[in-house]
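See structure below.
A protein chain is absent from this complex, but the other protein chains hold their places.
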Amino acid sequence: MEAFLPSVVSIAFHGVAYGMILYVISVGLSVTMGLMGFVNLAHGAFAMAGGYVLTSAISRLGLAFPLALPLAFIVVAAVSVLLERWLYSRLYEAGELEQVLFTIGLIFMAVATAQVVFGMLQQPVLLPEYLKGRVSLLGREFPLYRLFLIVASGAIIAALWFGVERTLWGAMVRAAVDNRTMAQSIGINTRRLFTVTFALGSGLAGLGGALGAEIIAIQPTYPFEHLAYFLIVVAVGGLGSLRGPFAAALLIGVSDTACKYWVPEFGAFFIYVATILILLWRPAGLFGTRV
Amino acid sequence: MRSRSFVTTLILAVVLLGAAPLAAQTVKVGFLTTYSGPGAAQGDQLDKGAKLYLKLNGGKLPRGVKIDLIARDDTGPNPDVAKRIVQELIVRDKVQLLTGFVWTPNAAAIAPLTAEAKVPYISMNAAGVNIVNLSPYMARVSFTLWQSTYPLGQWAAKKFKRAYVAVSDFAPGHEAQEAFTKGFTDGGGEIIDAVRIPLANPDFVPYMQRVKDSKPDVLFAFNPAGKQATAMMKAYSDLGLEKAGIKYIGPGDITTDEELQGMGDAALGVITAHHYSAFADRPANKTFVAAYKKAYGEKLNPGFMAVGAWDAMDLVFHVIREQKGKIDPNRTMELIKGYKNPNSPRGPIAIDPDTRDIIQNEYLREVRKVGGQLANVEIETLATQIKDPWKEFNKGK
Partner (left out) sequence: MTSFIGYGADPGIRLIEWLPWLAAIAAFFLLPDYLSLGARVLTYILFALSLDLILGYAGIITLGHSAFFGIGAYVAGILSAKLGVIDPVLLLVAAAVMAGAFGVASGAVILRTHGLTQLMLTLAIAVVCLEIAHKATPITGGADGLSGVTIAPVFGAFRFDLFGKTAYVWCLTVLFASWWLTRRIIYSPFGAALAGIRENRVRMHAIGVPVYRRLLTAYTISAMMAGTAGALLAETNQFVGLNVLGFEPSGELMVMLILGGVGRLYGAFVGPLVYLIAQDFLAKQFPEYWYFGIGLMLVVVVLFARGGILGLVDKLVARWRKQN
């Protein structure tokens, strides 16, 4: 099988690109759930919103790609602040069931709105010329955009980790995740922390959705279709941690791609069974500290 | 005075007697399509085609006969929803004819109802080969995948030796695979490998990688129109399969006219076989497309589903006209079996009296840029007045 090694390289490459986008989208969910203990099933809706902002900005406003990306982040983050202040914050003390129901309701609303405003067809992503085409690496050709995805996601993730591990804000987040009551009693304003963190997490989801619009198509049923994968990344990675979901996302990205290549008839089935087994073995996730 | 009131009464009586035959005979036609959920884009095509026909031809019914098109939403390929809705249409709304249906599973599910209640059904789209065999009251105006794909396979065998088949894993995908495989191998070609891609799939790149590694001459593809078809073509071009000499072909479903513009340059050069292209230049089509654009917007193109709806409505009107609004199920089926229409936007069509399925032309098309837009340009007629090949091969089964 002289084609074997190059196919492994190919799978690794595409799998890593997919996995990193999954991570950028899902990391916000991990932090939100770990920090605020809030089960936000509607997280996918923020990613979808980011995708719509990007595609609309490019095709309707003629905005350049490098400007549309940060726009996706900003718009989604801003909207999430409003949602958090008006709606989410009322349910912080409520039980899990209420949070699940509330966010399911949000998903329904987001899906219906997207359908009414944008129609059912998927949004075409008009990439700038310098991001199209192929590049040669190690004897195989790879799409340039996927390479860009890996690099861009890497940069975002590095910035995020730096922010959480080296800044004061990051320290406050980590403290509040570990022990909220204690953090409050030493004077950390957890309300504002929640809002900022939620905005950041949702903004990242929007950015991830926008970046990944090429490989995860933007259409109204997005939040339903990909909910399972986002939740798996967080559950398998471990709530509240940053590294855990990263490993989980890469694992999922690569194995999903590998399955499609070698055993296409089974694809997603393998991921779900693996998830069940991993969660049974480690209920707190691979790197989580608590459930 | 007595004579005046007598005359008045006489006049009134005459008017009333004359009005009696003018009492509206309303024919209720149930129309099931998809307005919500992921399939709404396709369902919308049926809706646009049917309503356009109704708008332009509503006055062409016999005097006193009206048509009431009762539209319902089946929310997608949900056979149980379809069954429930059709049951309601028959029992509550008392429809006399049934049409519409994007999805084959929905049509299959309601077949027993049409037989039990004797309600003639004319499929505007549902293309599964076996549907019309499920009930003596079912007919189809749209197409079958065998009609387009079998001739495509035969054509491809003349130009290519080795083919790779990549279809989405659902019944139409399997049908397309079977039809192409038979056509290609009957013509002397070799299918080197085939893959069925799960429907709920976000990323086609690994599959295209596998295709590239197998080095075929041609890739036969079939995915649901829209998101999936575009994604696979993008993956195909992203990975450089075109440069590697692998041609991309498939049934016209993958480059359907209403979605084509959104597919971008990835679709250029794709060769398809289908019964309809919005850019065909026969006069009936030019009129149809102009009317469509006038009603729905310059930027929109009608797709094959809109044409299916349009032609089905023509058949419905024919049936109503011939029976002057008094619908008898068996007479309706006789009329359907004898139906011919030389002026459909897709060319001449007819209903096969043996199978109640559609007879039409199939054209070979290539996606080219015409006047700045992407278009399925018809380059040759693959098959003239072809009946459904699957039924030909499976006669007596």
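We call the chains A and B, going by the order they appear; numbering starts again at 1 in every chain.
Heads up, the rule we're going with is that a residue touches a chain if its C-beta (ideal position, glycine included) is under 8 Å from a C-beta of that chain, and two chains touch if they have at least 3 such contacts.
Just so you know, these numbers come straight off a predicted model, no measurement behind them.
Only one residue in the set A:Y52, A:F102 or A:Y261 touches the chain that does not appear here, and it is A:F102. When the omitted chain is restored, the residue from B:T75, B:Q228 or B:Q323 that touches it is B:T75. Contact with the chain that does not appear here is found for just one residue of A:R90, A:R191 or A:R243, A:R90.
Among the residues A:A57, A:V111 or A:L160, only A:V111 touches the chain that is left out of the figure. With the whole complex as reference, residues 35-36, 40, 72-73, 75, 77-81, 83-84, 87-88, 90-92, 104-105, 108-109, 112-113, 116-117, 128, 170-171, 199 of chain B touch the missing chain. For chain A, the residues touching the chain absent from view are 33, 39, 87, 90-91, 94-98, 100-102, 104-113, 115-116, 224, 227-228, 231-232, 234-235, 239, 265-266, 268-269, 272-273, 275-276, 279-280, 283-285, 291.
In this section, only the chains that are shown with their structure count from here on.
For the pair chain A and chain B, the distance between C-alpha centroids works out to 39 Å. Residues of chain B that touch chain A in their complex: 36-41, 44, 169, 195-198, 200-203, 205-207, 209-210, 213, 226-227, 230-231, 234, 238-240, 259, 262-264. Per the touch definition, chain A reaches chain B in the complex via residues 3, 6-7, 10-11, 14, 18, 115, 119-122, 124, 126, 134, 141, 143, 145-146, 214-217, 219-221, 225-226, 256-258, 260-261, 264-265, 267-268.
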